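What you see is part of a larger complex, with each chain still in position.
Chain nomenclature is as follows: A and B, assigned in order of appearance, with residue numbering initiated at 1 for each chain independently.
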Amino acid sequence: MSGPGDGSGSLLAGFWYPVCAARELGRRPIARALAGLPLALFRDEAGAPAALVDRCPHRNAPLSLGRREEDGTLACAYHGWRFDRAGACRRVPGLDDPGGAPARSATAHPAMEQDGLVWVFSTPGPMPASRPFRLPNLDDPTYTTVRHARSLSGSLHAAVENALDVPHTAFLHGGLFRTPRRRHTVEVRVRRGADRVEAEYAGEPAPAGLAGRILAPRGGTVEHVDRFVLPCLTQVEYRLGRSRLVVTTAFTPVGEDSLRLFAAVTFRAPLPGWLLVPLLAPVALGVLRQDARILAAQAANVRRFGGERFANTELDVLGPHVGHLLRRAARGEPGELLEVPPTRMEV
Amino acid sequence: MSGPGDGSGSLLAGFWYPVCAARELGRRPIARALAGLPLALFRDEAGAPAALVDRCPHRNAPLSLGRREEDGTLACAYHGWRFDRAGACRRVPGLDDPGGAPARSATAHPAMEQDGLVWVFSTPGPMPASRPFRLPNLDDPTYTTVRHARSLSGSLHAAVENALDVPHTAFLHGGLFRTPRRRHTVEVRVRRGADRVEAEYAGEPAPAGLAGRILAPRGGTVEHVDRFVLPCLTQVEYRLGRSRLVVTTAFTPVGEDSLRLFAAVTFRAPLPGWLLVPLLAPVALGVLRQDARILAAQAANVRRFGGERFANTELDVLGPHVGHLLRRAARGEPGELLEVPPTRMEV
């Protein structure tokens, strides 16, 4: 559980991860895992999400099987010990004073709700100064936003690379998404920062097929940026005239080779959202299914061969940089800044 | 497989364990596991149960797939080698003399039938001087006895502690069993011996709810003793006037975190057994189901966290002593004698 290359979902210290949609967490506690760390999520008396490591300090029953009490604590289902959002034991039935002994405390992680998601900070303790990544355009009425969540088999590195990889789309999604009829030369610029890397594509023609015709009825050249942001976020942006499309995806590691995907697709187009969403959603979900299938097969194959052995070409624009950032972050170090001179590639 | 704290069912040397109900073992051999040790059980020509390690010395086929021959031996299903109750190879089809070579013998454990159960001695070899634990009151016509058997997920230590633990009943079984309406102070006395530990509760009111009203229609104070006896037995006794209730339970370790429970509930009450059993059995089975669920969740949680980390309070009356006895027995040592001065607790 130590890096992107080992196929496991590894938890990076000091980052916010989305763990569920806000509406999944109601009055009953729920269980979610973050890179193998089991969490009990509940809402305190003010309705704010709270996250305790899912193990009662008394007899190690899962706290997520417990219940939210009226005082905003989470009571273990076994003996009824109660814990507040900071993990302090507030009551042991049968004892006058539960005592504040650390051995009787649950471990608490900072948790908060933002942009429709419940986010948990990967390092236990008090609320940090940093805030979770913001989803774009949620408050702009000229944008339509669609959400999707699903589970995936695969390593974080492989899923992020897949989400930001251009060449596979022509082959794996041939017909659905991009059509390989004509080849175009585009110019790519890569910039890597402390917590992110992005690739900017210039000279790319508007997408072919239905999606392209809807977003850009008269064709044209798109501005296209692909971006990875630590610990597990990707963003794909298209601009064409006044049209915009931004796909933001979090790939939260759940366990060994298992991820939870939270996607927000936000766009502005010549046609209204209520018309476009039913037209485009089936295509997007079809693409996602194809990606999920190949990622699962890739992960299973890496597992049965006992590890990854990848060969890169210059078409693998962002994957190696994502690996660099994940490996550095696993050691608690920021990514090394890098600006790659523009290169040309065919799409 | 070495102690109570490792979550595995560990086999203690030199003890009798029940492995099945006597009526489960007929003319056909059956397979049962004792703390990970596979056994083939069969009845010899006199009908007495016999236990061989479930591996033919020839080609390691499971002997439990074989058949009981007319001469009282167990014949392997593969090549027909025959073994007597002591494990000696009595016949190899095609050989005139099977020979008495130890390499051709199966390993035999002492086995006997008692109180409706088949018991196996955990150390192979000749019949020991010791006898299995006796179930109480089976021959007393003023008592009614009900049996129950089922499988459980959980460690032996956790299941024994659960069976003898008072505080969880108010919370986990709230409503079904004890009602937490009023709190009472009782006095607890703990005595630990070489192979057992017991807690005697004084000043405990008769149980509330249906069960209490039936057993003690006019209320009163019960005498209540909880007891653990090595290697895997618990006993809960209630006395109130002429009424008696004794629940004896064996938690036979089967494999990693799996147990087979054999319970005998024996009682004498103002109302006749044939009336009480159908009234009380559903409640008792409901309590057992709740316990089984929390024990399974606890065991799975301990496993995914890589081990136990328990915090004790003075309400955990017997659990630590049970752990002491199991750890000592795993090293072949008797428990240290101990008499804990009476303490008070609220129930």
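Simple rule for what comes next: a residue touches a chain if its C-beta (ideal position, glycine included) is under 8 Å from a C-beta of that chain, and two chains touch if they have at least 3 such contacts.
Fair warning: this is a prediction, and the values are worked out from it, not measured in the lab.
Enquirer: Given 2 placed copies of the single sequence, give me the total number of copies for the whole complex.
Expert: 3
Criterion: only the chains that are shown with their structure count from here on.
Enquirer: For chain B, which residues count as touching chain A in their complex?
Expert: Residues 158, 161, 167-168, 170-172, 180, 294, 297-298, 300-302, 304-305, 308-311, 313-315, 345-347.
Enquirer: Over in the complex, which chain A residues touch chain B? Could you list them?
Expert: Contacts found on chain A: 38, 54-55, 57-62, 65, 75, 77-80, 92-95, 101, 103-104.
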